[in-house]
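Omission of a single protein chain aside, the complex is shown with its protein chains in their original locations.
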Amino acid sequence: MTNVIAPPAGPARTRRPSGGLFRLSTASGIGLGIGLVWFSVLVLLPLSAVVGAAAAGGWSAFAGTLTDPQTFAALRLTVVEAVLVTVVNAVIGTIVAWVLVRDDFVGKRLLDVVIDIPFALPTIVAGLVLLSLYGPDSPVGFNIVNTRTGIFLALLFVTLPFVVRTVQPVLLEIEVEAEEAAASLGASRFTTFRRVILPSLVPAITAGSSLGFARAISEFGSLVLISGNTPYQTEVASLKILKFLEGDNQAGAAAVAVLLLLVAVVVIVALDILSRRVARRA
Amino acid sequence: MSIEVKGINKQYGDFVALENINVSLPTGQLTALLGPSGGGKSTLLRIIAGLDTADSGTVSIEGVDATRLPAQKRNVGFVFQHYAVFKHMTVAKNVAFGLEIRKRPKAEVAERVDELLKLVHLSQFAHRLPSQLSGGQRQRLALARALAVEPSVLLLDEPFGALDAKVRKELRDWLRRLHDEVHVTTVFVTHDQEEALEVADEIVVINEGRVEQIGTPDQLYDEPANDFVMSFLGEVTTLEGQLIRPHDIEITVMPQHDDAVQAVVSRSLRIGFEARVQVLTDNGEEVTVVLTRSHARHLGLQAGQTVWVRAAQGALTVPSLRAVPAI
Partner (left out) sequence: MPEVKEIRQHKSVVTYLLRFFVIGYLFVLVVWPLSEVVQRTFAPVEANAAGGFGAFLERLQDPSVTYAFGLTVTCAFWAVLINTVFGLGISLLLVRYEFPGRRILSVLVDLPMSVSPVVVGLALVLAYSSGSGWFGESLESVGIFIIGSTPGMVMATAFVSLPLVIREIIPVLEEIGTDAEMAASSLGAHAWQSFRRITLPSIKWALAYGVVLSLARSLGEFGAVKIVSPGAEFRGETATLLIQNRYNNYDESTAYAAAFVLVLAAVLALVVVTFIRRPEDRT
């Protein structure tokens, strides 16, 4: 996206039809101004307020909140669960994408739609969906309420599409010739997968996993009904923020929130860098 | 014989891709499979490599029946039109791939990779990624990768098809020299007759799933089995119902020979060193004649002028009806 500035009449634009950028006119300048004001009011100022509230008490207060045993336990549980879910998704998501692209069977299209359902459902409904089968008076006799398994399952549910949907298009675009070349060089089907196909999927798997990780870290709605919110046991970061807020401890809520914000920003920046690197290689 | 193909048939639905193909290629020979696109030549090559399976017929490589052998076990080198290099591996890793699969010792692999990169003039790019190479370099890389495993046969599917004209010509000469150096039995597919005539020891002309003729470039050019081979291998025009090459027609401004046909020049055009003259004979045939520029100037040909044309002494002519394919 970073291109030379080409004025509307400049000769350079014929060479790079989609690269030419206009300079701001009065009208577009006003538009940009209004847009930025709204974006600041809606997003930037409130997020700054979070950082401000977390910083208000100074470093020691901030660190004190986060190292409080109960808060720390919640943070640790959140990270551990998110990592577990991410690892499982990286493997299973890739397998699901593989089956959806390479296999062929009746009902495959339906399966493709099923992948999107967890994404399309409101988070509170996602929680309820899982509870209907795995909750109290479960028909399969398996109650996940107030267990770490429950949190794991809920996170698995809401992050299902991430890896699948990032890997799928890449898998579709892999040239069949590369696989044929590997075969004629003597590579077995498994070796071809491991050494030729998988390496080209790695950027997509990484991207999907990071998105899933960010989502798992910050997940709230689907956990509200499932996690019993028991300190040290089933309390996760987002629910801890809610608890702080309900206890009128805004500084505490802000401290945890800043941590979650940080994860979000790191993931976004990392993905931006990753996608640029992949674009360079292609 | 290095490659022996017998009675191969292949159909895709209703479409007959190959019909009763029989070809045998001697060891060390450079053979071209030549024909128009969609004629079945690539399918034949892929069947030899084991990338496609024939509906019936047999393939044997180096005396071993390979018909049921998977591609992995055939020990053929295959080069694709669009390179099919492994994009995430360096140049050296690409070349080493087949050797690593065969679990050769590290030192041996390194040595062989070195040797091959030298052969294809890519030594200085060993640690680059394929995306940093030009099309011609990528294709040389693909060739080195295929040769690394010392295949019993090397198969190339339109290897220069994706390259621009200049690089194409360079690589073509280079492939010929390379083959003279390594002597591996080589088969390449092309739809470019000039490429086939220039590079190959022997040409197999394939059209609509059938072999039209097999022979050396000279045989094919001088003794085409039928009108298809004749017209595919060079420009032809029709004179008195016979296919003939435009430069095999003698043109005079006076009636010198009894067998000459009277005609009127409709157009005369100079292209580089040659002149192309279009004449209309008395019996209504449009005939193209090619002659050297100086000859044309000497005759002083102009539109509307009356001339006499006939097949030159020893000229090759083929009846312009569809002939029965001879094998």
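Note that the chains are named A and B in the order they appear, and that numbering of residues resets to 1 at the start of each chain.
Just so it is clear, contacts are C-beta pairs under 8 Å (C-beta built on N, C-alpha and C of every residue); 3 or more make two chains touch, one makes a residue touch a chain.
Since the structure is predicted, the reported quantities are computational estimates derived from the model, not experimental observations.
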item	value
Candidates A:50, A:90 or A:151 - the one touching the absent chain	A:50
Options A:61, A:92 or A:274, residue touching the unrepresented chain	A:92
Residues of chain B in contact with the chain not shown	12, 15, 17, 38, 43, 51-53, 71
Missing-partner contacts on chain A, residue numbers	1-2, 5, 8, 13, 17-18, 20-25, 27-28, 31-32, 34-36, 38-39, 42-50, 52-53, 92, 95-96, 98-100, 102-103, 105, 111, 113-118, 120-125, 128-130, 132-134, 137, 139, 153, 156-157, 160, 176, 179-180, 183, 189, 211, 214-215, 217-221, 224-225, 237-238, 241-242, 245, 250, 253-254, 257, 260-261, 264-265, 267-269, 272
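By our rule, only the chains that are shown with their structure count from here on.
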item	value
Approximate Å spacing (C-alpha centroids) for the pair chain A, chain B	53
Touching residues (chain side chain A, partner chain B) in the complex	175, 177-178, 180-188, 191, 195-196, 199-200, 280-282
Of chain B, residues touching chain A in the complex	49-51, 70-78, 80, 82-89, 97-98, 101-102, 129, 131, 142, 145-146, 149
